[in-house]
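Yeah, one chain of the complex is gone here, protein chain that is, but the others are all in their spots.
So, subunit A:
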Amino acid sequence: MELTEAVPRIGAGRKNRKVNVGHTERNASLMGGAALAITGIKALAGRRLLPGLAMMVAGGMFLYRGKTGYCGLYEAMGVDTSGPAPGGVLIETFVTINRTPQQVYEFWRNLENLPSFMRHLESVKVTGENTSLWKARGPAGVPVEWDAEMVADYPGQLILWHSIGEAALPNEGTVEFREAPGDRGTEVKVSIRYYPPGGAPGKAAAKLTHAVTGAQIEEDLKRLKQILETGETATAERTNNHERP
């Protein structure tokens, strides 16, 4: 089946991915940065060389952060205070797997395989031709469940799904499989967008969203790669007693 541009692509919405500092914080950064830089210059004028330079550097960093909304330190620490974009929270991750697109697709298409590499999932059960029941590990062992529907299925190329009905954590996702150049296997791109619920009933689901981060999905994809390439997941544990759940 030919993949056309009409297929909705998750992730096209949020363009400025470099913003990871929230609004209030950006304004504070601008003001504080300017103040620091000026104090630094004053210190320099007063021949206090090192503190003056340090303040100017730090001030410059805050000014840049306030102006652009991007903080290198935050990125290095994996912190993002810019909050959810209007269209929910988007997570995009990539991995290259040394198998053909068809092989990777087939493993993924059998949705019941997903919990073998996605740590936050307890089980996925196929309930109909295009529907499935997803069960995630919630906080304090309380499971969070939702039904999902596959809305596009292009063998060897793309799978698109979204939650249906009264989902505790409304979400949608795509996984794309592209042949990498020169026998390098398959480039897998996963995009997941979820809509954090408000209010008390959504509390468990909201907590769950802390478990679904870019870093975690990236680890999931590494496990998928390990399973498909080596037939097992890597562990440095010494004995079964220490094995993680």
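Here is the rule we use: a residue touches a chain if its C-beta (ideal position, glycine included) is under 8 Å from a C-beta of that chain, and two chains touch if they have at least 3 such contacts; residues count from 1.
Simple rule for what comes next: contacts and distances are computed from a predicted model.
> Determine which name in "Sulfurtransferase", "Amidohydrolase-related domain-containing protein", "Glutathione-dependent formaldehyde dehydrogenase" or "Quaternary amine transport ATP-binding protein" the UniProt entry assigns to the undisplayed chain of the complex.
Hidden chain, UniProt protein name: "Glutathione-dependent formaldehyde dehydrogenase".
> Which of these, A:E129, A:E166 or A:E237, touches the one chain of the complex that we don't see?
Only one listed residue reaches the unshown chain, and that is A:E237.
> Using the touch definition up top, pick the residue from A:T96, A:S116 or A:T131 that touches the left-out chain.
Final answer for the missing-chain contact: A:T96.
> To test your reading of the contact rule: which positions on subunit A touch the chain that is missing from view?
76, 96, 98, 184-185, 215, 218-219, 222, 225-226, 229-241, 243
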